[in-house]
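Here's a structure for you.
Note that one protein chain of the assembly has been removed; the remaining protein chains are unaltered in position.
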Amino acid sequence: MKTIHVATTVNGDAVEFICAPEESLLDVLRNRLGLTGAKEGCGSGDCGACSITLDGRLVCSCLVLAAEAEGAEIGTIEGLAIGDALHPLQQAFIDHAALQCGICTPGILVAAKALLERNPDPTDTEIRYWLAGNLCRCTGYDKIIRAVQDAAKKMRAA
Amino acid sequence: MALDPTGKRIFKVVGTRPPRPDGIDKVTGRALYGADVSAPGMLVGRILRSPHPHATIVAIDTSAALALAGVKAVVTAADFAPQTDPTLRDIQDNCMARGTVLYDGHAVAAVAATTAAIARAALKLIKVTYAPLPHVTDVDAAMRADAPVVQAGRALESVPAGMPDNVTHRCEFGHGDLDAAFGGADLIVARSFTTAATHQGYIEPHACLASMTGDGKGDLWCCTQGQFNVRTICAALLGIEASQLRVTASEIGGGFGGKTNVFIEPVALALARKSGRPVKIVMARDEVFRATGPTVSSSIDVKIGMTKSGRITAAEADLRYSGGAFPCLTIEMGAQAAFAAYDLAAVRTIGWNVLTNRPKEAAYRAPGAPQAIYAVESVIDEACQKLGLDPLEVRLINAAKKGTKSSYGPTFDDIGLLATLNAAKAHPHYRAPLGPHQGRGLSAGFWFNFGGNTCVSLNVNTDGTVGVTEGNPDIGGSRAAISQMAAEELGIPYAQVRTMIADTASLGYNDVTDGSRVTFAVGLATIKAAQDATRKMCARAARIWGIDPEAVEWVDGAAVPAGPNAGKFPPLTLAEIAAVSFQTGGPIAGHHEFNADGAGVSFGVHLCDVEVDPETGATKVLRYTVFQDAGRAVHPAYVEGQMQGGAVQGIGWALNEEYIYGPDGRLQNAGFLDYRVPVASDLPMIEAVILEIPNPGHPYGVRGVGETPIVPPLAAVSNAVSRAIGVRMNRLPMSPPRVLAALGAKG
Partner (left out) sequence: MRYAKPETATDAARLLAAEPGVARVLAGGTDLLVQLKAGLVEPDLIVDIKHIAGLRDITPEAGGFRIGAAVSGAQLGEHAGVRALWPGVVEGVTLIGSTQVQGRATMAGNLCNGSPAADSVPALVAAGAVAQIAGPDGARDCPVLEIPLGPGRIALAKGEIIISILLPARPARSGDAYLRFTPRSEMDIGVASAAVALTLDDGGRVVAARVVLGAVAPTVRLVAPAAEALIGTRLEDGALAALAAACSAACSPIDDKRGTIAFRTEVAGVLARRAAVIAYHRAGGRK
């Protein structure tokens, strides 16, 4: 089996790795790069816990082959905070108790950030439909929607 | 401790909403869950599972798998010593089938290999010869005399002679003269219901990392609701002493009761022992659905007699539950919970457990109660409709209160049912107008809540901060609530307390995180540990002042002389006492170990508005309000979170979630695509109204809250749909094809 050498960028840093052709980007992030923030909840694109951005697009990393990361820019949960300064979304999630077990939280934060970059003033319905691919079993989504709205408001004012 | 003018305690920290201690780790992705750790030399473990719902294992040939380069160990049931205790034997047989496979997905063998790809290839090389047997997956079919026998000889003494082999338990609760009481009713409604099995649906699959040294010491990292329980079971299954196995609970990505058991952990330990290397096993999503612990499936008959003024004269239920292929006692809780909300002179519930070729049941928030209460609340609603009575008024007329002899035996102390009903009645939701094709449903609900074995250790650091060590994985924000209670009792700021969850080597035994017990029991232990610490700090102050320890008391975070005769000394704060602790006798700690009782039951009432598309049967939830008695809401945001999360799980259960088995006995929807949990766009905001009727069994009045919220939604949604379409629904889930068929049958 021939391994593939990949050179890519993760959260702004140049990164190289080798992988098997059938490895997913999620596998590589977690098992080779030590970035365990993205989670495998289903492996089939149905839960969104593995959400990352790939060249600015929100995607499920379990549905991307690691080989496809060549030359791309990848954004993961580990890149949201800058140093010890949390992103407004991260702070809002803590303030609004928008997480309980927290397993879906990295995926939801990456997804919410992608939304607000496109649509800084979404309605609740727009948030809900954008996040439909991020399953949460603990919160019932209520406080998540409130936290995203609060962060959006703070980001618009900044 | 400050008191208000009526003498009631004023809380400074309890009842506020401070940030949780694990919040930053979780929003940055730093928090470590079950699958997030690795070890040097680690092997990947994978499990081979039966494709048959019922079969004899004729032979297992692992030789080709063992010969594959990179495979370091293969285990089967032969690697586990047989257990004499039936409970442990069932757990072991469930983790690795011995002689017979009992459900589609039942584990038959496992491998550990150097890579995931080799492990997958090795599984394909294991040759299992099966002799398929007839199977049964439906609970009523399994109760028939001619049903395929899932396991023989498992019936408890409770089962009358002559019943089919699959019936393993019968229970009965109630009191009063039913025949006479039905005779006094103006209306009798009798209905039958069925509910499909559902799954907790936690987003984190089971995962663990196990290692064992050559001298029999084991280390296990796993996502679990109870590391001490895991230790007990794994030690027994591996044949080692509990003290030789250290189990550390990772952060947990959801449990809801489904992670109170073991599935992969003994297998990982066995592979680690055999290979001499650490072994990581992570379940794939389809394995989670096929081979962990869904709820029971149920078939229920309910009969209720009501006078035309709304008083329930008599109530009766026959509940048939199936907890899968192994005996299950969840029926006891369902049968007891069924009529618990009501003050009834004549009531009887009879419950049965029946074996089916399905995975072994595990708890899912309030196990057994949602199904039973769904049926009861549906019949009450139907009676209200037929008699033209307001469903909320009828609940008020019949509600249990302090002094009511419950339908399951005990007499209630202070309870919050009337308060929640009255809050619902007063809420604008109850009076909001409804449009065409819309309906409003109401349901009451209940859970017992539990106490249990608990240990807490509270250490006072010399810098004036406090560390609380407890043993219950945090599935809902409990670390924050524990810190709040410690801070409250000690009289120090929340920010100075840090609560940690210990591994099994670092603390005494703690029952699993279940039964809504943590805020109640661990909180109670924390308060007692804090009181233990304050007693010790008062003794240190007494020593510093040269007075009798009895003359010192603890007030607002400091030791003070108790009364004018004790002497004039300025208060010594916790920080001041801590700073000199090494000179006054050594480090200061408080602790408490007990089996907590006095847990308070928690009642809830849910209101649900739906709109049903009459041409497609699709149901949209328009508005949802949860009313629940929390006793004392230590952290109101986390209490709301439990109410909202449980309500949404119940909505999913009512509308779309179900285990679908084909005639071949295989699970057809073992993934999130076709096991349909609610998504964000399916739901409105969930309003949470917290009532506080303090539990006399807890110093702050705390009641467990985590489980009750899943109980009312099933009937709240079903009653709403039934009223919206003018047809009584009696089967869950109410998926669109069923609703459309009901509309069609109505004509």
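Couple of notes before you dig in:
Letters A and B mark the chains in the order given here, with residues in each chain numbered from 1 onward.
FYI, a contact is a pair of C-beta atoms (placed from the backbone, for glycine too) under 8 Å apart; a residue touches a chain by one contact, two chains touch by 3 or more.
In this text, all values refer to a predicted model and were calculated from it rather than measured experimentally.
Considering A:Gly48, A:Pro88 or A:Gly140, the position touching the chain not shown turns out to be A:Gly48 (whole complex). Checked against the hidden chain, the listed residues B:Lys274, B:Arg676 or B:Arg731 yield one contact partner: B:Arg676. Subunit A residues in contact with the hidden partner, per the touch definition given at the top, are 1-2, 4, 20-22, 24, 43-46, 48, 51, 54, 57-60, 62-65, 67-68, 111, 114-115, 129-134. Listed here are the subunit B residues that touch the chain not shown: 286, 615-618, 655-656, 660, 668-669, 673-674, 676, 678-679, 681-682, 735-737, 740-741, 744.
Keep this in mind: only the chains that are shown with their structure count from here on.
Averaged C-alpha coordinates give centres for subunit A and subunit B that are 29 Å from one another.
Across the interface of their complex, subunit B is touched by residues 20, 22, 30-31, 35-44, 46-47, 49, 76-78, 80-81, 86, 90, 93-97, 99-106, 109, 124-125, 127-129, 131-145 of subunit A.
Note for the complex: subunit B touches subunit A at residues 17, 19-20, 22-24, 26-33, 35-36, 38, 117, 200-205, 251-256, 282, 284-285, 475-477, 637-638, 640-641, 644-649, 671-673, 677-681, 683, 685-686.
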